[in-house]
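Missing here is one protein chain; the remaining ones are kept as they sit in the complex.
Chain naming follows the written order as A, B and C, and within any one chain the residues start at number 1.
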């Protein structure tokens, strides 16, 4: 049994992210997944902006999210990101959102990404692939 | 074989909904699902604002979306909504996003909703339940 | 005394646009201004997507908004757009948001736009300039 390497980052809930129910609107969790993903790529040394400068993109081809409890304005949330699976041209990330202070879980989810270059499916650049492998 | 009753509404893609890839940012499809859902509830005669005025809510407890092709600025998109399953206290809606002119599919997805009242799981109001049944 | 030609379009308030105060989050009015602007350009026969395809852009260089009353979920709002001033390389639009049913004013504002092409300030294309003139 191997343990996933989990990358964590925190964000404070913005008022703009709440809705009339008084909690964070559900689509905003996908944006937090993006924050976790981007910071994870930065942490392993291959920022997404570099990838884009090289002509690549990692569009989301599928997303899923289960909501457990509503996040509230000014709450400090913890975004955990890990690599679920990795292939030559696509990979899947897992996420867990929780209260940064109490650890209470708020949501879990995943995103699946395809690697493409100028609109066509492409092999993940070798250096990125190797850095991602280290997360498994 | 029964056929689902599908409710359709169109929206024009806003510039605000696009991202630096030149297509709609993936979390915005969930907002289009909301537009489809809200218009569907209005169409069957039980607007969500009425439900809220009666103290009820239908929070999203799970969402999933598969992205097939990026929607572009000013594109007219068609949002189709249908009822996938209905229980006394929860239900699942299905969605299909396509180009309103060509019919080209852009995304498919679902949302699962729990009925609650003042923070506690509750039975879907009888009138709403009956109206939803008509969609099956 | 000349009267401004006012272009109007309606939108139904999305739940995603509300915040924990129970009304629409203030930055979303700027997105409604965009909806009014884009539909206005379409109405005069020069869609913004055509302008972009020709290599031009009309970035917002200044914006202002006064909020009079909070818009609510499912409210049908009317977005009025008019041309305030027009120069060879920039123009200013005015906006008024109101309840589409009662006419109650919700907000007023403006956006100032610069015409540019490939990152450099440029003269507004003649055809667009002429079509805009017709709005004065």
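Following the convention adopted for this analysis, contacts are C-beta pairs under 8 Å (C-beta built on N, C-alpha and C of every residue); 3 or more make two chains touch, one makes a residue touch a chain.
The model shown is predicted, which means the values in this text are computed figures rather than measured ones.
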{"item": "Touch criterion as defined above, residue of B:19, B:104 or B:130 at the omitted chain", "value": "B:19"}
{"item": "Residues of subunit B in contact with the chain not shown", "value": "15-16, 18-20, 22-23, 25, 27, 72-73"}
{"item": "Missing-partner contacts on subunit C, residue numbers", "value": "20-21, 26-28, 30-31, 52, 57, 59-67, 70"}
{"item": "Subunit A residues that touch the omitted chain in the full complex", "value": "12, 14-16, 31, 34-35, 38-39, 42, 47-49, 52, 72-74"}
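Everything below uses one rule, namely that only the chains that are shown with their structure count from here on.
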{"item": "Centre-to-centre distance between subunit C and subunit A (centres being mean Cα positions), rounded to whole Å", "value": "34"}
{"item": "Distance from the mean Cα position of subunit B to that of subunit A, given in whole angstrom", "value": "24"}
{"item": "Residues of subunit A engaged with two or more neighbouring chains", "value": "20, 27"}
